[in-house]
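Yeah, one chain of the complex is gone here, protein chain that is, but the others are all in their spots.
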Amino acid sequence: MSKRLPDRVAARILLGAASSAIAILALITVFIFREGLPVIIDRGPLSFIAGMRWAPSQGEYGLLPMIAGSAVVTAGALLLGLPLGIACAITLAEMAPPRARTVLKPTIELLAGIPSVVYGFIGMEVLVPFIRENPAFGGAGYSALAASVILAVMVLPTIVGISIDAIEAVPHSFREGSRALGATQWQTIAGVVLPAARSGIVAGVILGIGRAVGETMAVIMVAGNSVRMPHSLLDPVRTLTANIALEMGYASGAHAQALFATGIVLFIISLALNELAGRARRRRRVTQTVPEPTLTTAETRAELLGGDNAPPLGREHFA
Amino acid sequence: MSAPSADALQLPAAVADSVRATGLSIRYGTRVALQPTDLSIAAGTVHGIIGPAGSGKTSFLRTLNLMSVELDGAVADGSLLIGGAEVLAGGVVLRDPSALAQLRRRVGIVFATPQPLPRSIFENVAYGPRIAGVTDRAELDATVERSLRAAQLWDEVADRLSLMATRLSGGQQQRLCLARTLALNPSIVLLDEPCSGLDPISTARIEETLRTLKSRITFVLVTNSIYQAERVADDTSFFLMGERIETAPTAELFARASRQETQDYLNGRFG
Amino acid sequence: MSLTPHAQTARWIRPLATLLCVLAVPCCTSSRGKESERGGVVLAGSTSIQPFAEQWAEAYHGGRVTVQAGGSTAGIKAAHDGTADFGMSSRELHASEAEGLVQTVVARDGIAVIVHASNPIHQLSLAQLRAIYNGEISNWRALGGDDAPITVITREEGSGTRDTFQEIVMGARVEIASNALVTAYSGGLRKMVAEDRHAIGYVTFSQLDNRVHAIALDGILPTEVTIASRAYRLQRPFLFLTRGAATGSAAAFLTFVLSIEGQAIARAEGLAPVSAP
Partner (left out) sequence: MTAYTAAVAASPSPSRSPAPAPAPTPSPSPSKFASPRITQQFAQIALWSATALTIAILLFVIAFVMRRGLGSISWSFLAGSPRKSGAEGGIFPTIVSTLYVTIAAVAVATPLGLGAAIYLAEYTSEGWVSGIIRRGTESLAGIPSIIFGLFGFAFFVTTLGLGWSVLSGGLTLGAMILPTVIRTAEEALRAVPREYRHVARSLGATRWDAIRTVVLPVAAPGIMTGIVLGIARAVSETAAVIFTAGVALRIPTSLFDSARTMSVHFYTLTMEGISDSQAYGTAAVLVVTILLMNVVAYTLMHRFTRNLR
């Protein structure tokens, strides 16, 4: 008997473990803010976020070029990655034979596992010289364009994976209904399946954005890291993540604080994106399981999943 | 009124126990599954419960070992005595985990669909004793053989006890589940439509087991088949829409039910 | 050109590090205490000097020498409060910092301005270099080279190499143009220049190799000789700082560093030697 944990003790311990994620989140918040908030308060939040100049040696900390950099690079990545990713998801979920799907889906998910430094390296070795030597582009090669392409490849698995799940969750009867009315496969996909899977796909896209905004190493290796508002895709840019990783090495005092403050901005953006993705996902859960109300309490859950094998239905059963 | 204590349940389970429900009602959230019901089941009998889907019979059955309350989120009121021990008294229900575990060992249950655990035949039957703390291999061997014999399965599986239980046929699986319950030496066994999907031979074997063992074990048999109730039940209750309509010795109920609803049901008007 | 493994990357170590090691890591504290008792020598400060200091420490047979990084500012502080026998600084001290410290130049580190090996430009004036980095000159043609935009590459804010470049080339008021590419690695910078025919950058002298060529500034090429003689202006001193003159085992180590053998090590690692006092 001794090896058996009393049930209630187990529950306590497990609750402790379950709280760990919250505790870590709280610790992260506390430490990032403790290190970074002083400099934001000192310079004023507005001039920190909307400031155009980043010159730590002169005590100037304006983050706008980096915010713009992150935005441009992410937008570029979406522009390239989104059509590709969704097309890929549609093909695998709707058109590919099951055999092909079982091989291809994990293969694409594999892309997500490859270290970001490897992507960055390939960017440096292949993409940057290509952009530099190609007369259509030109410039130094280290550019928002290079970063966007690398990021597009990196967010593909996220978009594909979650979109496939969303598309597969669309009830089969939707498709049959549409095909029965004489619609082609593509008409069914565009007119019925995609709209039904929309919020799930949106969640995948937002998570993809989150990954692009948060990526550090691959971007630092190919983006050029100039602190300047980008005017074209061929301009070098510095993202928020790159700003931190680039200057952490020697920074001290207010400079180090400003890097943590950069982290605060990044942290808030990430949480906001995550919240958006969460909402999209929750909306999907509600819309796609219409017959069931959301399972909130133990009672209602029991009522639905019930003890009875044939759930008691009440009087209407006899009507 | 105080909650029933664990000590009250520490009786040797060698003899069949009686069930006595007084004003027992069950609801899930706001939905009432069983109106306040009085029902006594004598020790050492097979008690059949019949009625259409939604009549509250399964809710009643799963409340006898408090699984409905603990696992399905049901709220039970009234009182319930198992072999004279209170497990539910004036709406206060037994909550202590080890007391509940004791209760389940005394009051076994067989579910509607066969639910073998994903392990070997031997380990399925030995599961209950092992959880209860039995480690002696010889004792486990003896228990497994005795239980499988009691459930009339031993001859079919004696030479392949290490086979995955999921590889057995449906009828064999259900008998295995019965054996698994018997391994704990229960005083009451609850059967929730145990033969609903089974072949006639397995059904016959299970019914045979009930007849053999009823001197030592009280069986409460929820069944969709009025013929099964007629074949094996000593007494039978008819439930309808969350109410117990009537209870009578089986032969009497089938010959001349006192209530119109019962007659309608037995005549196949609904359900 | 070969730096010790630790050196290439130890730049992550921030000024806090010294303090941290001393305060937080118990083994560090105890070993440090023991070092002093046993007469060991402790060096702390500039991450630029650290790899060379480790070379010296390895070659020195007069006792144990421990090298901790943490940055020049931390090194100056360590010298002031005596937590280290030598503070290491790779920049000139401000007047307020210098007070009460004896500064010994143990080597000089030149900063070479580099361009692609095929670049026809071989010399620039400091003013031209400043104009390039400031963005006033943005095409090689203006300097007599190809008609191609200049790819300006600089180190990141906080880098000691950048600080020196800023101070000597740009001066207090002129800034490096914001469109310059930024990297945190001198080896990486050299690679970027080696791969881009129109790039310009600057690296520590020891990083020079034949994939790039150095620019003569105001007619003077960076060489061991011109750096040692201070004729090549874009350079920084490597300073050992002590509170008062070094004594005992510390003095013995300093003597070794400045000896012919010690300076030979510095030369082998790409630094310009200083003549023994």
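A, B and C are the chain letters, set down in written order, and residue numbers restart from 1 in every chain.
Rule of thumb we're sticking to: contacts are C-beta pairs under 8 Å (C-beta built on N, C-alpha and C of every residue); 3 or more make two chains touch, one makes a residue touch a chain.
Everything numeric here is computed off the predicted structure, so don't read it as measured data.
Visitor: Among the chains present, which touch the one that was left out?
Guide: Answer for the hidden chain's contacts among shown chains: A, B, C.
Visitor: Can you tell me which of A:Ala75, A:Ile122, A:Ala169 or A:Ala254 touches the chain that was removed from the display?
Guide: In the full complex, the listed residue that touches the missing chain is A:Ile122.
Visitor: Among A:Ile49, A:Ala169, A:Ala183 or A:Met229, which residue is in touch with the absent chain?
Guide: A:Ala183
Visitor: Which candidate, A:Leu37, A:Leu64 or A:Leu111, sits in contact with the chain we can't see?
Guide: Only one listed residue reaches the unshown chain, and that is A:Leu111.
Visitor: Out of A:Pro38, A:Gly51, A:Gly138 or A:Gly191, which is the one that touches the chain we can't see?
Guide: Checking each option in A:Pro38, A:Gly51, A:Gly138 or A:Gly191, the one touching the absent chain turns out to be A:Gly191.
Visitor: Could you please point out the subunit A residues that touch the chain left off the display?
Guide: 4-7, 10-11, 13-22, 24-25, 27-28, 31-32, 34-35, 83-85, 87-88, 90-92, 95-96, 104, 106-111, 113-122, 124, 126, 153, 156, 160, 178, 181-192, 207, 210, 213-217, 221, 241, 244-245, 248, 259-260, 263, 266-267, 270-271, 273-275, 277-278, 295-298, 301, 305
Visitor: Touching residues of subunit B against the unshown chain: what are they?
Guide: 65, 67, 70-71, 73, 97-98, 100-102, 104-105, 108-109, 111, 113, 115, 117-118, 127-128, 130-132, 166, 177, 180-181, 184
Visitor: Over the whole complex, note the residues of subunit C touching the chain we left out.
Guide: Residues of subunit C in touch with the missing chain: 2-10, 12-13, 16, 20-21, 23-25, 27-28, 183-188, 190-191, 194.
In this section, only the chains that are shown with their structure count from here on.
Visitor: Suppose chain centres are the mean of their C-alpha atoms. Which chain sits farthest from subunit C?
Guide: Measuring from the centre of subunit C, the most distant chain centre belongs to B.
Visitor: For subunit B and subunit C, what's the span in angstrom between their mean Cα positions?
Guide: One centre to the other, that is 84 Å.
Visitor: How many angstrom lie between the centres of subunit A and subunit B, each centre taken as the mean Cα position?
Guide: Centres of subunit A and subunit B (C-alpha means) sit 51 Å apart.
Visitor: Which subunit C residues sit where two or more other chains touch them?
Guide: none
Visitor: What positions in subunit A touch 2 or more of the other chains?
Guide: Residues of subunit A touching two or more partner chains: there are none.
Visitor: Using the touch definition up top, name the residues of subunit B that touch subunit A in the complex.
Guide: Counting only subunit B, the residues touching subunit A are 28-31, 33, 52-56, 58-59, 62, 67-68, 71-75, 97, 111-113, 133, 192-193, 241-242, 270.
Visitor: Using the touch rule from the top, collect the residues of subunit A that touch subunit B in their complex.
Guide: Per the stated touch rule, the residues are 1, 6-8, 297-303, 305-315, 317-318.
Visitor: In their shared complex, at which residues does subunit A touch subunit C?
Guide: 54-57, 65, 129, 132, 139-142, 220, 224-228, 235-236, 238, 245-252, 255-256
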